[in-house]
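What follows is a single structure, and I will ask about it in a moment.
Note that one protein chain is taken out, while the other chains of the complex remain in position.
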Amino acid sequence: MTTNLFFQQVANGLAIGSVYAIFALGYTLIFSILGIINFAHGAVFTLGAYFTFTLTGTAFGFNGLLAQQKLPFSLWFPLALLGGALLAGLISVIIERLAFRPLRRRGADSLLTLVSSLGLAVAIVNIIQFLVGAEAYSYPSSALNDILTPFLFLFPDGKVPLALRVPLTEPPIIVRMVQVVIFATSIFILIALTYLINGTKVGKAMRAVAEDATTSSLLGISTDRLIQFTFFLSGFVGGIAGVLVGMSVGITGPYFGIAFGLKGLAVIVLGGLGSIPGAVLGGLVIGLGEALVPAEYIGYKDAVAFAVLFIVLLIRPQGLLGRVFIQKV
Amino acid sequence: MDFFSTYGFLIVSMLFQAMLGLSLYIPLMTGQLSLASPGFYALGGYIAAILSTTVFLPEGGGKWESGTFPIIYVLIETVLAGLASALLALLIGFPSLRLRGIYLALATIAFVEIVRVLSLNLEITGKAIGIFGVPQPFINKFDYVVLALPLLIASAWFVYRLERSRVGRAFTALREDELAAAAMGVNPTTNKVLAFVLGAVLAGMVGAISAHFLNTWNARQGTFDVSILVLAYVIIGGSRTFLGPILGGLLLTALPEVLRAIAGIQGLPLFLSQFLLDGRLIIYGLLIVVAPLFYPQGLITPDLFKRRAVKTKEAGA
Amino acid sequence: AQEATETPTIEPPTPFDCKEGVELKGEPIKIGIAVAQTSNVALLGQEQVIGAQIAGEFFNNCGGINGRPIQLVFQDTAGDEAGAINAFQTVIADGVVGIVGPTLSQQAFASDPIANDAGVPVMAPSNTARGIPQIGRYISRISAPVAIVAPNAVAAALDLNPDIKNVAVFYAQNDAFASSETVTFQETVNKLGLNLATVQTFQTTDTDFSAQISNALALDPQLVIISGLAADGGNLVKQLREFGYEGLIVGGNGLNTANIFPVCQALCDGIIIAQAYSYANESPINQTFREIYKEAQGKEPPQFSAQAFAAVQVFVEALIALDNEVGLDTLELAELRTRLNDTLLNMTYDTPLGPVGFVSEGEADGEIIQGQFYVAQIQMNEDGQTGSFVFIR
Amino acid sequence: MSQTTPALELKNLSVAYGAIRALNDLNLTVDKGEIVTLIGANGAGKSTTLRAISRIVNPSQGQILIDGQDVTRQPPDAIVRMGIAHVPEGRRVLARQTVEDNLFLGAYVRNDNKAAIQGDIHKQYERFPRLRERRTQLAGTLSGGEQQMLAIARALMSRPRILLLDEPSLGLAPLIVREIFSIIRELNREGVTILLVEQNAQLALQTASRGYVLEAGDCTISGPASELARDERVRKAYLG
Partner (left out) sequence: MSIFESRGATRRFGGLVAVDSVSFAVEQGEIFGLIGPNGAGKTTMFNLITALTPPTSGQLLFQGQNIVGKQPHQIAAMGIARTFQNIRLFGNLSALENVKVAQHTHTHANVFAGILGTPGAREEARRVEAKARELLRLVGLGESADEKAKNFSYGDQRRLEIARALALEPKLLLLDEPGAGMNPNEKGILSDLIRQIRDQFNLTIILIEHHVPLVMGLCDRIAVLNFGQLIALGKPAEVQSDPAVIDAYLGD
């Protein structure tokens, strides 16, 4: 591998990794409070992308119940993004109501919640297909320009280029502009969530609920409301992630978000379950691992990600940033 | 008979899936959430598919006529698949059993993914296309019941007895509290590895027969999706008695086909039958969400039998 | 360099004769359509359903089978092998005379033997992997293995840029369709004396291709050949362009769908596509098909719909011929299926795909012989959202 | 008995765990500023009573009144916000949080400023110097007795009006037990109403003004603490 290619691949790795990371942030948030995996997160991510698409006022395709339908109004893309994310947060709250809360009330096994969230994911994906078909959708080509409105002065002629050329090496390293946005957004969300969880009373309460909901309620914490809030946040973050990734690769059908589920899971486990910085670090490590597979072994790329995961777990069973906790006897 | 030619395949599939459920349940008895079963299932399938298309050829070469492949070969493949799975399970079992909960689940999924990627890249596994034209010991799919049913009964009986035996008790103790179990003299490592290997052997054997049953084998068999599906069998069915995964496997496999059959009933309003077809998976998904509300410990729990036992005792007295 | 394009010849078919206004009566003749209506394969299956639906209505409007209606029995195969087998068994039990399906080659290897053992003719609409017709006497396909299309596309690229030396090939390694096709592409590259600089693989579920792209661009290719499906293929093209690749791109048959437009948008422009079907084909049947399709869907018909239509057409024409020969009423279902299979193998058809026939003898019986292949280039409209395939060869 | 509304009143309270009836028809009052103790053998239903008041188990029947207000259907956090703190059986410290975070969370329902809360934390540290030494340690790694101290200190952090104590002396060394009971008296002097479940019946009856004796879910005897301490049945069964 030439040094230029090496640096390019490092950049690629960070770019891929930030997609994994941004997916995983909302995912790990729920783990950090409930200690369970929400398999419907992929579906919420997908919904965020579809909601935003809908809010831009573009018509659906010819398949599905809503064939050729569109909203009577159309929102400026950044507003549509916000709306899509809010709706995704709302759906996430509904998911909590349907699949999580009743089970929590009945003291069910946490694996059962995992399975029932999976059931919801299946249902949502198929509802999407039923309504708008299996085809791909895309945002208006002005989307990137619109969300970077405050930064347009940075670019010559006020137009966002598709890719940045970083003249570190010759030829320059190329980074797609969308990826820069995704990277920056994940770092921003990372900081915000870290502050929320470590720096605020609500964050302390979240950790308490994660550990022992009954005891937390004895301290006056309204566990239901806190969990609902966490789900909203997770859905909101997931929705934003869905839109950004949708801008990067198109909304490639109802399975759009589900496809990230497995990698996302690997990422949060690698980073350490429930650790917000871990989600980002895990994403970047797996992204780098994948990008640095030598060209002739590219067929084994996916195996490499999982081999890295396997080996790291053998050395650090709690993941990279996970905390070990040995219960004293 | 018409019923068996239509539903024979489904019935036998249900039996296979029930066994996969059991294969995940065995390690879960010790509290290990291992999702490795599909990896061993895939391995077993490849062993059978490769042997039957390259080694166990008819005299004078050529292809086996449909229905003429000797059952004894299938049995040999099944045993070999079980052995190979056992060896591999030992190899990956020891290091990975330090992990717990979701971490272990993910390590085992990593194994499943690695198996998949390997089979997409290797010549011997036929890459994306896989291995096809796997010879048939039977003409009718339903006839596979002569292999599947005894295997299911044997493995169910095995697990049933296991649960009540000394080793099974040690398994359950590990699930409840590993540290306390160790302090009571139960060796965590050997027992966990044992459970892991037993589950792997069952999955491998099921894979071997399935390769014949499906006519073909490829990297799409035994993937992450299957891991999750099989987990659903165990959890929906009930994870504290061997009957849970069996029931879960039978029901969840049958469910989409049952919905399909309902849609086919004459006289349903068109929109409804259309929705039952197109929205089959919506209903399937929602049922998975709803079932746990009514059966938070799974459909079958050990208490179910106890309560009944108490009742009958009272009735007798 | 052109030798690779030779095709086995077939008798020129007679155009389909539509007898409009015939009143249909009698027990309908059932044809099974077992394709993926759910799961992530549904993107393809959905197009096949539409194609078959159009065919069903069209042929019934044209008098059915000499006045007897045909009835399409749809069954969802979902995305897996077991689903395909289940769907096949359901339609077989339902008494269909033949089956169109399943969507994926891997599924076909599972379900086709069932139909073959039951003596039910299968017309595969989209199974291009090697070995499909060889499953048995009753298995045929209307989907050309791209062996023949591929070289045409590469030749077209060479026409556009004679200076091509380095070629980078990409393919979806988890897709039977793509991994069969790529073999042909790679052979063609070698045969044409070009330098196969690198072969990069990906998965149909991938969305980020930057690692593969950087690997390839480091070798300075002037031509990139992609075998994949719509979403992954589209993204690969998009990202290639965003990474500054300016050379020619040849897309395999999987990219032959308007579904890639929303994915690569304006950047789709200029992709050279190897086609087994082109809506530009001027035969009357295709133009009729194209009109009906556009009416309902508002866009040009994709290949998957055309192939599904053609598959139904083959059954219909063969049934008519068989009826003319012996009278369908005189045949028990089992015999009808067998006779139908024999009949359809020995006829030629004028379909939207162009003239089509089948190998009727030997191991490869049921293999399609297709008279026409196409190469098109994508031209995107100003809005960057819609576009068209411009026929170039 | 005073004429004002009792701080806490249970009317015909019954609790069942599935088929097991843990509490039958319990009637109990605790007046403002009183210490009332609940004694009984293992499994008598003492903890269950406290859990029902905190609303972490659902009564099958009966009413719970706080300051005359029916709270039988309120969620647990509402009860805490009404000024009730519960030191649960078996400590239930938040094992993965530090000692100090546990204390912080004890003050979760308080809306006053950080400094006031910080001040109270220091007050707890003064009561239990051992906790100050361990302030950054994860609570789960504390010794049993240290956890018990933390559980009590945490409950006090909410500045409760009514304190429910479930075997506060459990696992504590004799010196600390004495300390705890003097804290209980001190709190009571400051006006905190206390419902105390305690195995050390002698000590409990010395501290409380009234007592109730539970046997297998039924309240069998109740009355002023001094009378109970002299009652022959009580002496035989609980005072050893």
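Letters A, B, C and D mark the chains in the order given here, with residues in each chain numbered from 1 onward.
To be clear about the criterion, a residue touches a chain if its C-beta (ideal position, glycine included) is under 8 Å from a C-beta of that chain, and two chains touch if they have at least 3 such contacts.
All values derive from a computational prediction rather than experimental measurement.
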Touch partners, limited to displayed chains, of the chain removed from view: A, B, D
Omitted-chain contact residue, chosen from D:Q74, D:Q118 or D:Q202: D:Q202
Residue of B:G39, B:G168 or B:P296 in touch with the missing chain, whole complex considered: B:G168
For chain D, residues in touch with the removed chain: 17, 20, 39, 41-44, 47, 89-90, 130, 141-146, 148-149, 167, 170-178, 199-202, 236-240
Where the unshown chain meets chain B, residue by residue: 157-158, 161-162, 164-170, 172-173, 176-177, 179-188, 194, 198, 240, 306
Contact set of chain A toward the excluded chain (per top definition): 328-329
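To be clear about the criterion, only the chains that are shown with their structure count from here on.
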Third chains touching both chain D and chain C: A
Most centrally placed chain, judged by C-alpha centres: A
Most remote chain, CA-based centroid, reference being chain A: D
Centroid spacing, where centroids are CA-atom means, of chain A and chain C in whole angstrom: 36
Touching two or more other chains - residue numbers and ranges from chain D: none
Numbers and ranges of chain A residues touching at least 2 other chains: 126, 299, 301-302
Interchain contacts (touch definition) - all pairs: A-B, A-C, A-D, B-C
Chain C to chain A touching residues, read off their complex: 38, 40, 42-43, 46, 50, 173, 198, 200-203, 205, 207-208, 210-212, 214-216, 218, 230-231, 234-235, 238-239, 241-244, 259-260, 262-266, 296-299, 384-385
Touching residues (chain side chain C, partner chain B) in the complex: 37-39, 74-76, 78, 80-82, 85-86, 89-90, 92-93, 105-106, 109-114, 116-118, 129-131, 134-135, 172-176, 178-180
Residue numbers on chain A that touch chain B, as the complex places them: 37, 39, 98-99, 102-103, 106-109, 111-116, 118-127, 130, 262, 265-266, 269, 273, 299-303, 306-307, 309-310, 313-314, 317-319, 329
